[in-house]
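Provided herewith is a single structure, encoded as structure tokens, for subsequent inquiry.
Right after this comes chain A.
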Amino acid sequence: MTVRKSMLLALGLVLSCGVAQANTFKWASNTDPQTMDPHAVNSAPVLGFLNNVYEGLVRRNQTMVVEGALAESWEPLGDKGWRFNLRKGVKFHDGSDFNSEDVLFSYQRASSEAADTASWFAPVSEVKVVDDYTIDFMTKVANPLFPSSIANFMIMDKGWTEGNGAALPSKDKENHATLNANGTAAFQLAERQPGLKTVLTPYGGWWGKTEHNITRAEFTPIQNSATAVAALLSGNVDMVNPAPIQDAARLKQSGGVKVIEGIEARVIMLGFPHQADSLKFGTDAGKPNPFKDVRVRKAVAHAVNVDAILQTIMRGNAQPASQLVSPAMSGYSSANADRPAFDVAGSKALLSEAGYADGFSFGLKCPNDRYLNDEAVCQAVVSMLAQIGVKAELDAMPVRTYWPELRKDAYDMYLLGWSPGTFDAEHPIRFLAHTPNAEKKLGSWNFGDFSNSRIDEMLAPIQSEIDPAKRQAMLDEAAKILQDQVAYVPLYVQPLVWGARDNIELTQRPDNFFILRWVTVK
Partner candidate 1 sequence: MEMPVLSVRDLVVEIPTRHAVLRPVNGVTFDLHRGEILGMVGESGAGKSMTGNAVIGLLDRPARIAGGEILLNGERIDQLHGEELRRLRGKHIGMVFQDPLTSLNPLLTIGEQLTETITEHLNVSAAEARQRAVDGLREVGIPAAEQRMDAYPHQFSGGMRQRVVIALALCAEPSLIIADEPTTALDVSVQAQIIALLKRLCRERGTAVMLITHDMGVIAETADRVAVLYAGRMAELGLARDVLTQPNHPYTIGLMGSTPLASAGRARLYQIDGSMPRLDALPSGCAFNPRCSRAQSKCSQDPSPSLAAHQDRAACWFGGENAQ
Partner candidate 2 sequence: MERIGRAWNSDFVWSFRHSPVAVVSLALVLVLVLSAVFAPLIAPYDPFDPASLNLMNGFSKPMEPNTFTGDVFWLGTDDQGRDVFSTILYGMRISLFVGFTAVLFALILGVSLGLIAGYVGGWTETAIMRVADVQLTFPAILVAMLIFGIAKGITPVHMRDEMAIWVLIIAIGLSDWVQFARVVRGATLVEKNKEYVQAAKLIGRKPGAIMLRHILPNVLSPVLVIATISLALAIIAEATLSFLGVGAPPTQPSLGTLICIGQGYLFSGEWWIILYPSITLLALALSVNLLGDWLRDTLNPKLR
């Protein structure tokens, strides 16, 4: 080795040491959190990102168990509600103190008409400030799950928010809180360029114990997944979420990069119009709706070869689903763990029994940017249904136009993914299975208007039952009904695939939230 070369090497070492000390962590995702306001938009990308900046009264740990955050402890007030004892000495990023006034203010803000998070507080009847560090949330009926249902309810500083004219969240206009943030969490917002780049820096005054060694974190949205993979492979970013499932194998093989895989809480399923009288799309548009017949829905369930989907499209990274929640959720019904077998003959028999021996034609709606390989899955479903003589016309669209279409009932069948925010089997019953009731904010995502009186009847007892065995019995019954009625055809539990550089240690939470304070750069 020549002197010059060794000098260069030494210089390189010095430089790389310099870089290592600075520990800038760069990560990319396919969507940009559209706002920095924790109450303006109730969507996973926003809430997941803001969990690094804002904190709730409670939070979930690495294994999704609820633990104290801004509340040190909480206890039920009989069956009237819950009391939260707040942590003392917590300061917001701007230095102002945290107390129960901020919680009350945040409650009022987050439950207001202008907020997107109001439905979280449907069970709440009243919030009472007891003292500076004690606050009571009163519920209309007993609600054992309430504390874990508000893990994403983030607390804002009353003075800062009001002082900057952002007392109410704004969905369609800009205000101070959509571009700036003032939370209590381990990171503070240093720079925000919507759609381009968001920079976080550690908050020195954080109350918790620092586990990370990041000095600066840069987030970049990269829509194109191939570009994101290229960025990871070339070291332009340290972590991508999600990594395209098809690239997992390649990423594992290439040096310097690793893949973190897990099972997400999200179940992917097919939904039907249960009340519509006629088909709306395809050559049979206008003819009576065959999906009202449970035999037809069953035929669909048997026609879909979930194993093949998992084998090819999901590359063996997902597990089949039998019900609306995955086995990892509380309240999962082990008694109903079998999913309908792939059976073309049986499926055809069911169809001819229902009077559709020659099949029929209908329209399948599908998002193309919401779930992992969602459009590919729908295409596969189309070709599988074709094997039983049912012709599906696929219409795939971005999620922004997808939800309005579903709300307009413009579908004959649709694809839906559901991740229970509470990590409990009650959640999908409330949102997907209960008869839609706008007033009570029930069944709000039950696009197909599935309605079953027994299910409706059981929801309230499930919500308030304290005895686990009794509660599980009700959940088992509900799961059985939904399976027998084929309210939905659950397909599989969506896998979580993240890619990271080898020198990054991180924790992947099943809700697909990426928490920066568990990241270490080696």
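Going forward, contacts are C-beta pairs under 8 Å (C-beta built on N, C-alpha and C of every residue); 3 or more make two chains touch, one makes a residue touch a chain; residues count from 1.
How were these picked? Simply put, all candidates are chains of the complex that A comes from, given by their letters.
Note that the structure is a prediction, hence the values are computed from the model and not measured.
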Candidate touching chain A in this complex, from 1 or 2: 2
Interfacial residue positions of chain A with respect to candidate 2 in the complex: 224-226, 229-230, 233, 244, 246-251, 281, 305, 308-309, 311-313, 363, 373, 375-376, 379-380, 382-387, 389, 391-392, 394-397, 401, 405, 410
